[in-house]
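The other protein chains are all here in position, but one chain of the complex has been omitted.
Per-chain numbering from 1; labels A and B assigned in written order.
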Amino acid sequence: MTGLFAQIAVTGITIGFLYALIAIGLTLIFGIMRIIQYAHGEFYMLGAYCLFYWFKFLGWPYWLGVLASAVIIFSFGVVVQLLLFRPLHGKSMLYSLAVSMGLIFIISSGGLLTFGTVVRGIPKFIAGGTRIFGAFLAYERIIISVVSALLVLGLWIFLQKTKTGMAMRAVSQDPDTASLQGINTRRIHWIGFGLGSALSAVAGCLMGTLMSIIPTMGFMATMKAFMIVIMGGLGSILGALIGAFLIGFIDSFLTTLATAEIAYIMGFAAVFIILVFKPAGLFGQEWED
Amino acid sequence: MARNGKIKMNEKNRIGVVIWGIVVALVLLMPFIMQQNKYMMHIGIQMSFNVALATSMWLIWTLGFVSFAHAGFMGIGAYTTALLFLRLGWPVWINFWIGALLAGIVASLISLPLMRTRAVYFFMASWAVGEVIKRIFAMFRRFFGGWDGLLEILPPKLSFLGLHIDFSSRVAYYYLAVVFAMMVVFLVYRINQSRTGTIFWSIHEAEILAQHVGINVLRYKVLAFTVACTFAAMTGALYAHYHTFINPKSFDIWVSEFALVHIIVGGLATVAGPVLGATVLTAVDEALRPAGYYRVILFGVVLILTVLFMPGGLESIPRRIRALAERLRKNEEGGSKDATT
Partner (left out) sequence: MPLLEIDDVSMYFGGLQAVGNLDLTIDQGEIRGLIGPNGAGKTTLFNVISGIYIPTKGRMVFKGKDITLFRPHATARMGIIRTFQAITLFKNFSVLKNVMVGCHLHSKYSFWGALFNSSTTVKNERENERKAMHILEFMGLAKYKDELAVNLPHGHQRALGISIALAGEPELLMLDEPTTGMNTEETAEMMGLISKIHEKGRTIILIEHDMKVVMGLCHKITVLNFGKKIAEGTPSEIKENRDVHEAYLGGEDYVARRQEYKGALRQG
């Protein structure tokens, strides 16, 4: 029995870290720009395909591929922000929702056209595993979880200690005061968007390594990310982290013990219930439109 | 006409009334114009459903919200009607209203906690509602038919006062769908024109001020949401009996997404927006069907271009043309003045 629970816990932690990457990326974008980036999961998908093509044409090394993917998607994100989201600054959130929805249509259908509907995969970068408390833990998963954790830690340090990071936090909390203090909010916007998208892309790479890659994988990622971010509170990194593990565990638990359907419904139900009692999420700030 | 969606009766809008009159006449005469071409009737029925969905989503927008639960409520209407028909053999005309009532009750109950959330949180919460509803249909295989859905939801037959209509005839269903859509548009139009509509827009404009002048904002949010979801459910009921087959995928998120695309591309200011957006985009969608994925890409491009360059939507085109004509006229006058001095 412990074996089963250990397996669930292990899966939950691995998924939790990956969810955390996507969710933190989204909450960063939300917090800094106050836009609805409905196409966040599309960057996740593109990240996975970048890594896939890296392997197809260049082979190893694996982590360089992930880095390349992150850089490419970061740049793409910056371009998207400058062209599509910057003009919407200050307008109702409906517009960013609409634009990002348009992006989903373009990117996911474009993906289907370019990449085809064949399911892709990325070979394991390290084989084998170990047993812990009766659960089988693949080395690959351990490394991925560790890397994800390091990334989250690295991001935390970036936001707390570097000038740009602190500027991001300032803009996220109070954009008007931040610009009065001389922070170049426009610069923070595209950096934040690029960074958030890059995080999503890395999550896509890692998830794509563990599971499979298809052009429609983006939407699921978007849904999870939104669920987590809303639950944790928009703009709250801590909330996103906690939410990610909560949803990760719910998913792991219920998928193993019940069905994926129930896991799904419970996840959404959890979000709804949390919103009923805390309309701005667990750690969210209420804001006026 | 300010961005409050109201249409004042004056010269310019007598033209509007005439245009609506022509549109209604055209719509009603369409089967004869198209010589009862089945494919055209099908498109007309699709358009009617999309118009009803878009217009009811617009009603929620007038308060300042976007609800992604729309598809879910369409599903409630569809499944209720279908199940009552298939399992109990009840006539459609009763099932339709039961489905609507059920949807209305669920909507008003859900909206109470839902309305405590704001803006983005509301959007997500409504999305959650829609998803859960869809997944409930998928989950219970024995009752709802699971992912396989329900089959043989026959179109109704009407025997009333000596009038016998078999709605398996596409022309007959066309009229049913079109009359339904017109009714929805008319009702939404009337609500918007009335003081209820003013209250909705005032909540949209400045909710805190609306509260402070004595408007019970929660009550109106619940009202709008309930009415809109009921219309969505009714559309679902008609959808079920037309396609004779429903499964949870029919009520997926993209139904809500497309309704949103329709109202944004059509225009957000008046009820003409959703009507225009839904009809035009349904037609474009059909015309481009052979293009496969490129079709969806085009929709994305159109949506983005609309938001960035023509945020008023299709319904703002007449106004823009008029403004352009004004400017051209002024330039001409200015030019000729220079010539004489």
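For this structure, a couple of remarks:
Heads up, the rule we're going with is that contacts are C-beta pairs under 8 Å (C-beta built on N, C-alpha and C of every residue); 3 or more make two chains touch, one makes a residue touch a chain.
These numbers come from a predicted model, not from an experiment.
In terms of the touch definition stated at the top, the absent chain reaches B within the entire complex.
In the complete complex, the residue from B:Val27, B:Met182, B:Ala210 or B:Ile246 that touches the missing chain is B:Ala210.
Summary of contacts with the chain left out: across B:Asn37, B:Ser169 or B:Thr196, the touching residue is B:Thr196.
Residues of chain B in contact with the chain left out of this view: 2-4, 187, 190-191, 194-196, 198-199, 201-202, 205-206, 208-217, 223.
In this section, only the chains that are shown with their structure count from here on.
Chain B has its Cα centroid 33 Å from the Cα centroid of chain A. Remark: chain A residues 30, 36, 84, 87-88, 93-95, 97-99, 101-106, 108-110, 112-113, 223, 226-227, 230, 234, 259, 261-262, 264-265, 268-269, 271-272, 275-276, 279-281, 284, 286-287, 289 touch chain B in the complex. Here chain B touches chain A in the complex through residues 61, 64, 66, 113, 116-121, 123-125, 127-129, 131-132, 135-136, 138-139, 257, 260-261, 264, 293-294, 296-297, 299-304, 306-308, 311, going by the rule given at the top.
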